[in-house]
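Reviewing the structure listed below.
Here's a slice of the assembly, chains where they normally sit.
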Amino acid sequence: MSTETPLLLVLDLIGTFAFALNGALTAVRAERLDIFGVVTVGMFTALGGGTIRDILLDSLPPATFVDVRYLALAAAGGLLAFFLGRLLERLSTFINVLDAIGLSVFAVLSAYKASTLGFGVVQAIIVGTITAVGGGTIRDIMIGRVPTVLRTELYAIPAMIGAGGALAANAVGVHGLPGTLGAAALCFAIRMLSLRFNIHAPYRPGPP
Amino acid sequence: MSTETPLLLVLDLIGTFAFALNGALTAVRAERLDIFGVVTVGMFTALGGGTIRDILLDSLPPATFVDVRYLALAAAGGLLAFFLGRLLERLSTFINVLDAIGLSVFAVLSAYKASTLGFGVVQAIIVGTITAVGGGTIRDIMIGRVPTVLRTELYAIPAMIGAGGALAANAVGVHGLPGTLGAAALCFAIRMLSLRFNIHAPYRPGPP
């Protein structure tokens, strides 16, 4: 199951755009960046995770670097944040939904990619998670803050569950679009519920 | 047009040395680093952009890692900054000129490299820009500050124009050294003018 299916391609492109938009909006809130800085942070947020994936899977050049549609949508997300950032702040729920779509699709499709290339289950889950959260990690490092994904919110764990769910669906014979969409929906639901109910991953036991 | 031309090889090596020197000087001004730290930051500034380029272009091992002349000049720039940093602070105009040579040559030659390897125009301009500004970005992240190139000065935009100009020259039939040097000179001129007249890339519209 790959981005050759039109529906999955569209969801993957939506995710790319949403990651760029969200990454660039985060950057302009945190730091005074010029137009190059905002668009660059947006593009790294959208494309950084997939680049790390393709390094780990020895699948260079990175798929999203070769395909100009991904580059264009990532740049568009960054430019939109630059020019319309103040208006877009009001649409934060809508942007969170788009971002969760990206998280889900990236995790599931990257886990499949690793699996198709012959990597094991552990590696496929790691790669699915890194693809989903890697871009946001790079973004936070670029704007000088400890990555959100390491500190708060439930962001990586839904991605791990989605990636694992996709592999499990395949293992029990649910191939193709149903397995892919089911696993992505699981990731999406956990992410949205965690935002709604403000759920965090556990902190270490004992006094802080 | 590659570094096989002696003149371009010399300019590329000058740029490598200048990036290492400038990167290491920036590091010693900002942080108290030991000799390993200063030389390392200098070498990453000089060689980091080309390494990212060669990852994106699937052209590993990185060209500047294989060629010991680049490693030696990058180390020499770092050592010079360590031992003579205080004297060199007085030569900042001269170092800015060397650094702008590096910016121009890296942008133009990397765009050609991408083009020669069969990548499209968009990818070639991205790679030219990343090669030119990537090292400085890594340097700033290593010393704990938000990368200058994202925030202030005109640094990435001349690189984009130089990379684009080189591809345009090729497209209209100006091959070889004239096209290369012309595009690099364009990048160099914009960079030096922006320093002279303190020109910045635009910030987002509205109140800060």
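Each chain gets a letter, A and B, in the order it is written, and its residues are counted from 1.
Throughout what follows, contacts are C-beta pairs under 8 Å (C-beta built on N, C-alpha and C of every residue); 3 or more make two chains touch, one makes a residue touch a chain.
In this text, all values refer to a predicted model and were calculated from it rather than measured experimentally.
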Given 2 shown copies, how many make up the whole thing?
3
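In the analysis below, only the chains that are shown with their structure count from here on.
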I'd like the Å distance between the centres of chain A and chain B, where a centre is the mean of that chain's Cα atoms.
30
Going by the contact rule set out above, which residues of chain A touch chain B in the complex?
28, 31-38, 40-41, 51, 55, 60-62, 65-66, 68, 71-72, 82-83, 85-86, 141-144
Interface residues, chain B side, partner chain A - complex
55-58, 60, 119-120, 122-123, 126, 137, 141, 144-147, 149-152, 156-157, 200-206, 208
